[in-house]
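The other protein chains are all here in position, but one chain of the complex has been omitted.
On to chain A.
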Amino acid sequence: MIRFERVSVRYEGTERPTLSGVDLTVPEGELVLLVGPSGVGKSTLLGTVSGLVPHFTGGLLSGRVTVDGRDTRTHKPRELADLVGTVGQDPLAHFVTDTVEDELAYGMESLGLAPDVMRRRVEETLDLLGLAELRDRPIATLSGGQQQRVAIGSVLTPHPKVLVLDEPTSALDPAAAEEVLAVLQRLVHDLGTTVLMAEHRLERVVQYADQVVLLPAPGAPPVMGPPDGIMKVSPVRPPVAELGLLAGWDPLPLSVRDARRAAGGLRERLAGAAVPVRAGVAPASGPAPVPVPVVAAERSRPGRLARLLGRGSAEPVAPAAADPVTRVDGLGVRRGRVEALRRVTLTVAPGETVALMGRNGAGKSTLLGALVGMIEPTAGSVRVGGLAPARTDPRAMVRRVGLVPQEPRDLLYADTVAAECAAADRDAGATEGTCRALVSELLPGVGDDTHPRDLSEGQRLALALALVLTGRPPLLLLDEPTRGLDYAAKARLVGVLRGLAAEGHAIVLATHDVELAAELAHRVVILADGEVVADGPTGQVVVSSPAFAPQTAKILAPQEWLTVSQVRGALEAGA
């Protein structure tokens, strides 16, 4: 269906070609997964299929890409629109119209399908993707999973033979990701659609793939093969494959189900070993990172009637001592009529890592916002370092709590890394060079005059983390830190965060990534509809949950192993 013949792509101003020597054939009706570390040209390869590379992005394509016999050199993207459906990384950037139904019809209108055909296909697609209830809704009001489904639906309606998807599940919670993957599965099985998709979260998708294309390094020719064969040689692997290799299972299992069948022996070997308790849980074992001086930095904002009436005076204005523990008590947040958070109570001790989980829109980001002071509580209280974040001067808060937002790019304004660092030192009142030292530690090999925009997703995250850490905040918050990171970048992030926790930083991370939570968190808090529905040690909370259990836990249940590295440690100790 898709043929690549000696394809290489080179963008202007780069020394090496981004892609080279691609010689592949994607057969009709298969789901082909494209894997590889960040920055090896996965998106470029996907772009060549729809013709956006090079017609839209520029650059030089040599060789030939044909889709169903049409050569992309002579066919512009719009002339391939009836054949190839493309969904990019950010579904919001994909939408042209403003309501769900119009969006589904847009592609068909461009192709000039008859009105009765369009009507029928829109209804079919609404049902196929479970969007019928949302048909009149403005797209901007939908959740991430819903938007991703609308984006897929909008390219499905013209009935393309090929579907090209760039990280369709990265931004989704586990349940929404399952929804999207179930739809793809159905398209491949029932309609014979050929699907080519790139994804970092292999643990979610690799079991559905018929074939895997591995791009091992930038500019290196790709390797194509059956999933289990490729997973043995791939530098990126889901935990299930990792565990399979560790235990020496053959054939290599790719789904939890296959792995469980093979896991009997491993479970017996592990029966005697005790699950290691995560070190560093004991609060105040490490030195507190910064002795925060208690200043009366809290200012009461004038002009609010409620406060004049004395409603705000129920809270003590300045507590006696800087409390190292972060306390959230009965927190409620309302936005218009929507109650984003209700009666949330949470304490985070120094040195503790807490993972906040829950579906998109459950209130995770809102809770982080309240902790950092961007959102004022409508009920209850938040105390970070003894202060109420929303009523404290941002300059004072920077040294008590730091948040790395979902889009780390938002934190970066300057033209060079050095300028960012200098600004961060000034903002935090730290001695000159503090930030630069952190950057060198987290992000070795990045020059002073690199533009932050030229960094990869993982490097940008590390830079933002360094900027936030410049103030040495005892409480560190991360919102969805692994979006767009490959396994190597994730492993580095895990190492850094573990080090910070050992130094006594309290860390709260909101994440959909169950593997990350299993690796890092001492405690998991699950939010649903703005309420805390579970709060406890990671092992207990996560193992019993079908959606939030990491693969290792699913394979080795009822034993409470969470990560491959725990298992490896136990096996090495036992051997």
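Just so it is clear, contacts are C-beta pairs under 8 Å (C-beta built on N, C-alpha and C of every residue); 3 or more make two chains touch, one makes a residue touch a chain; residues count from 1.
What we mean here is this: contacts and distances are computed from a predicted model.
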> One chain isn't displayed here; going by UniProt, is it "Monovalent cation:H+ antiporter-2, CPA2 family", "Cobalt ABC transporter permease", "Peptide deformylase-like" or "Sulfite reductase subunit C"?
Replying inline: "Cobalt ABC transporter permease"
>> Of the residues A:L246, A:A273 or A:M374, I need the one that contacts the missing chain.
In response: A:M374
> Thinking of the whole complex, not just what is shown, which of A:R64, A:R78, A:H189 or A:R257 touches the missing chain?
Replying inline: A:R78
> Among A:P17, A:P227 or A:G402, which residue is in contact with the omitted chain in the full complex?
Replying inline: A:G402
> Given the contact definition stated above, which residue among A:L60, A:V96, A:A437 or A:V533 touches the chain not shown here?
Replying inline: A:V96
>> For review purposes, identify every residue of chain A that touches the missing chain, sorted by number.
In response: 50-52, 55-57, 76-82, 84, 86, 88, 90, 93-98, 101-102, 105-115, 118-119, 122, 130, 133-138, 140, 143, 154-155, 158, 175, 179, 337, 369, 372-374, 394-395, 397-398, 402-403, 405, 407, 410-411, 413, 423-424, 427-428, 467-468, 471, 529
